[in-house]
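Removed: one protein chain of the complex. Kept in place: all other protein chains.
Moving on to chain A:
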Amino acid sequence: MATAAISSSKPKKAHRISSSREDRIFDICNYIFLVLLMVVTLYPFLNTAAISLNQANDTIRGGIYLWPRLFTWDNYAYVFKEASVFHATMISVLRSVIGTVVTVFCSAMVAYTISRQDFVLRKFVTLAFILTMYFNGGLIPNFLLVRELGMLGTFSVYIIPGIIGVFNLIIIRSFIDGLPESILESARIDGAGDFTTFIKIVLPLCVPVLATVALFTAVYQWNSWFDVFLYNSSYQELSTLQYELQKILQNSNASLTARTASDAFANANNDAANAVTPMAVRATMTIVASLPIIMVYPFLQKYFVKGMMVGGVKG
């Protein structure tokens, strides 16, 4: 305030110049800061990628930063030769695809019914879902339920308990609310039933919001490891990529006490025939587990930003 009062008493021209110099300094600092932020965000990924593409025994010497010193695909070949990793990748892909399709379709269907102002059960259905935002049974009761239902050790435990999320319902519903009523009306006048209207008219119109929900669900499914750990940890054939990585992480956590470098070195000598080290395997698995997401999300940016704007304020 004080500076504003002072500068207003100065001649106009002088003020202009000083303010634009100030502006430029601000801009430069701002740009430097944002570039630094990008470096801090990206460096760990690039470093991990470099380690995964560098000859494992050479990595132990240190000094790998942004690019590999001795380039090789050996680490990836080693990791995928491991039958469990390949199988876990398949399970991850499968649960991402099936889970996403089921969630998107079912969420859209329920969202459509509660968007219909004339639906007699609208309030009941809406309230039943909204209430679940405020509580959940918790870990043990959910575990006991899944056990009682005989779902331990099955693939269905990845899909069924999480079919519909309230957040998804809210964003799809508010999207449908924004559609022109006349389109839905004309479909009904043409004699289309409610289900036909949903499939033929509502679903195609909802593609932008469904893309958002699909992205969130696919990311959630791809990234889950806790349900694998909780329900299926003794069923290796249902393990996922993230859970395999979690086990690796847990191992290296345990050996943290014993000075990682020397530890890894000892292991490296043991594994000399394979020319891989725990460090290289971990880096490679980390990249494998995150690459699909890194490659997809930038293209869906405009969708999820919109979804967040609706959901962030309402959810």
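Convention: a contact is a pair of C-beta atoms (placed from the backbone, for glycine too) under 8 Å apart; a residue touches a chain by one contact, two chains touch by 3 or more; residues count from 1.
Criterion: contacts and distances are computed from a predicted model.
Looking at the choices "Aldotetraouronic acid ABC transporter membrane protein 1", "Putative spermidine/putrescine transport system permease protein", "Zinc protease" or "LLM class flavin-dependent oxidoreductase", the name in the UniProt record of the chain not drawn here is "Aldotetraouronic acid ABC transporter membrane protein 1".
Check A:Gly178, A:Gly193 or A:Pro208 against the missing chain and you find that the one touching it is A:Gly193. Across A:Leu152, A:Leu179, A:Leu205 or A:Leu230, the residue that sits in touch with the chain not pictured is A:Leu230.
Across A:Leu42, A:Met90 or A:Val207, the single residue that touches the chain missing here is A:Leu42. Interface residues of chain A with the unshown chain, by the touch rule above, are 1, 3-4, 7-8, 15, 19, 22-23, 26-27, 30-31, 33-34, 37-38, 40-45, 47-48, 62, 65, 106, 109-110, 112-114, 116, 118-121, 124-125, 128-130, 132-145, 149, 160-161, 163-164, 170, 193-195, 198, 219, 222-226, 230, 242, 245-246, 248-249, 252-254, 256-257, 259-261, 279, 282-283, 285-286, 289-290, 293-294, 297-298, 301, 305, 308-309, 312-315.
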